[in-house]
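Just one protein chain is left out here, and the rest sit where they should.
This part shows chain A:
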């Protein structure tokens, strides 16, 4: 229902800058996820959009209207907090009706909207309960219900699942995905540090680090074509293997000499001047497989194995020392033993190279213009 435009949004507390000019376009009806390590400014960015923090620079537009100085309640947003922030002295019904009561809306209309939201979230039989008589998952549903009742243009979620246990987290995650499906026109912005939530829920992910946008893109874009070393290592678990390498031959396909591995041809174009420069070579653990032949990308001794059942994480010493092993995610039933010499290979399409600044050679978008 509403699109958002962020133009060089800045936030500073005194002399400490938290956000360094964020540019972002969010389409109406998109599900956007902000991820990043703690302290990256993702929550501050969300709170700035909500209006709980005043931005100290740039402009913020919701629905083509600059809202820099518009109070939170007038921005057409609703927010779900990590700690639920339910009013403990009010019943579920009153919690959900609070915003409309403050706005002095018609009683019958309030009742209709609250019951409708309760119906969607299966909270109807709990309407008379106090929050303390409910489980964590139910409380979180009430918080979401409170947001729905406000009928907002933009939903903001601030790490809504981090207080739930693992099983409930998965269930609530699916509920949120279904909720989004049932409201295709509502824009949702979701902050998390959990990349699984980001990958499963997002239409587009915004990766933040130290108050900068590192990359914006669909989950698979970020996974397949990370724009830089940080995104490459942040998305995916375990993190991508990064090895120092040298460009042997630049061109439409690049010949790379990998430290601790052999030379390999990567189908990524590099400029002519890149020949001979130091670069970083990356390959995801799950893209590595045991080579059938005698020649392989990497060869080394298995240093340690973590068996997870369906897969096993194999740490291979490829001659760079046991403290800097290569991680490979192999099927759980693969016959691998400690101390064994292992040859690992990867398809050339799954290889990544990054220049000396950590930036990918593949063209990618940092500032997310209209997709």
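The rule we apply is simple: a residue touches a chain if its C-beta (ideal position, glycine included) is under 8 Å from a C-beta of that chain, and two chains touch if they have at least 3 such contacts; residues count from 1.
Criterion: contacts and distances are computed from a predicted model.
The chain absent from the displayed complex carries the UniProt protein name "Carbohydrate ABC transporter permease", chosen from "RagB/SusD family nutrient uptake outer membrane protein", "Carbohydrate ABC transporter permease", "Xylose isomerase" or "Hydantoinase B/oxoprolinase family protein".
Interface note for the absent chain: among A:50, A:242 or A:336, the touching residue is A:50.
Across the entire complex, the residue among A:134, A:288 or A:316 in touch with the chain not shown is A:134. Chain A residues in contact with the hidden partner, per the touch definition given at the top, are 50-52, 71-74, 77-79, 81-89, 98-99, 102-103, 130-134, 136, 139, 146, 150, 163.
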